[in-house]
Structure formats: C-alpha cells, structure tokens
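Read the structure below first, then the notes.
The complex appears here minus one protein chain, its other protein chains still in place.
== chain A ==
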Amino acid sequence: MSKQIQVSGLDAYYGSHKAIEDVSMTIEPRSITAFIGPSGCGKSTFLRTLNRMHEVIPGARVDGKVLLDGEDLYAGTVEPVSVRRMIGMVFQRPNPFPTMSIYENVAAGLRLNGRVSKAQTDAIVEESLKGANLWNEVKDRLNKPGAGLSGGQQQRLCIARAIAVKPQVLLMDEPCSALDPISTLAIEDLMAKLKDEFTIVIVTHNMQQAARVSDRTAFFNLAEQGKPGKVIEMDETSRMFTNPSEKATEDYITGRFG
C-alpha cells in the first residue's frame, strides 16, 4: 500500500518563470517527509509536481523524473488521472464539495470514478472516517452537508475523502495552517497513525510541526526573489533540527530569516 518516490533533476515552470530547479530526493515509504522553507521557495509547487497537479495550471510544465517505485510518472504514455488516483492530496484550505453530504464527500472519489456497490461504499466511508478520526463526531449526521462542519472537522473530512480512494502516497499542502491548535493536534495525531499505511509528504510553515511529526525534513530556499527555489539540505529530522550541515538551514530554523 505504500510506495517510494525518487525524484531526479526536476525543474518546474509557470510559463517562462522557473519556480524550482534541479530538485533530486528520495521519499521513503511508511514515513513522514516534511518540506520547510520561506514563502515562495517552491515547496508547494514541488509537492504538486509529485502527483501531476502542477500541470493543471495553464502554462505550467515540468522537466525531470519522478519515479514511483521505479515507474516514471512523467513518461509520455502515463495518464495523469491514474497518477492522482495513486497519489492523493490534501490542500491548505479545507475544500469539501458544497453540494454533497458528509457521506457523499467521502464517497466522492469512489463514485466519481465508477460503479461501486452500496454496501462496499458504506464500508469504505466508515473505514475512511474512522481512519481520519472523524467517525464518532459525524456518524449520526452523515447526510448533512459537509460544509456545515467546523474547519478542523472539514479538513479531516478532506483527509477521509483522500484516503477513501486508497492511494499509495498522501501529499499534504500546509494542512493545518487554517486550523486552531486543537484541530492541528488532531491532524498531527492522525498523520502519525496514517504513516503505518501511507507514504506521507507534508509542506509546513510551522517548524515545530515539522520537528514533531516528520521522520525526514527537506529545506527549500531560493537565492533571491525571482530566482528558482532549490533543495538546500535534506536529512533525518532529528539531525536537521539539532545539527544541520548548511548555514542557511541553521539560520532559517533558528528564526534568523524567512
């Protein structure tokens, strides 16, 4: 259920603007990898290249290789839609479908992708909501609109929706930045639980969060505004936060810039 991602020599562009340059890294299965770095350094862009969401934006393109257990996601014949089925994503702002109930939101990925029996859907919805630690809060109102939940609940609903299609990898783009500390804690606990099953990659602006939840951390930075972002350093989280090998990493982590 969990796969390794290997990235080599990846550049990403918005039109003629190069947003990230020459990123290479290995993301291990059944672990949490965190991306940190100042705003505009390309963390989110890089995250979106991992499931081919980057190219959804008009004018955006990618050069380089992303291997999912050895298979190149950017090979000419690969169907982007199938990549996204294997690599799920949770966004910065909770975005449940406003026309759908809680149940329908979780079932959306299954239903929108083809025929599944009612019993099967019921089972997957319950399993996913339990997996997202939301089942107890919503089990009595599954037919109520998903947009009626609180922000933290909505974000867990989005996580449930993402894991319902049983992806190999889960990408999270600042999943807690719009949430209060208690909801943040709930989602961090959830991540620790989910990493038994999924490969998790998280972009965060919160360095304590990266230190708390992740196994490995990558630090992104850019030379100056308008220049492409690069990976400065990637290592075990414990080492990154205690004894980074690059001066820039240390400066960023200790709050001297960014």
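We take it that contacts are C-beta pairs under 8 Å (C-beta built on N, C-alpha and C of every residue); 3 or more make two chains touch, one makes a residue touch a chain; residues count from 1.
Just so we're on the same page, contacts and distances are computed from a predicted model.
Participant: Given that one chain of this complex has been left out, which of "Protein-export membrane protein SecF", "Aspartate carbamoyltransferase", "Phosphate transport system permease protein PstA" or "ATP synthase subunit a" is its protein name according to UniProt?
Facilitator: "Phosphate transport system permease protein PstA"
Participant: Would you mind spotting which of A:Arg84, A:Arg156, A:Lys195 or A:Arg216 touches the chain that isn't drawn?
Facilitator: Counting the whole complex, the residue in contact with the absent chain is A:Arg84.
Participant: Among A:Thr33, A:Asn51 or A:Asn133, choose the residue that contacts the chain missing from this document, as touch is defined above.
Facilitator: Counting the whole complex, the residue in contact with the absent chain is A:Asn51.
Participant: One chain is left out of this view; which of A:Thr26, A:Asn113, A:Ser150 or A:Ser245 touches it in the full complex?
Facilitator: A:Asn113
Participant: Can you name the residues of chain A that touch the chain not displayed here?
Facilitator: These residues of chain A touch the chain that is not shown: 51, 53, 56, 58, 81-86, 88-89, 91, 93, 95-101, 108-109, 112-113, 143-145, 147-148, 158, 161-162, 165.
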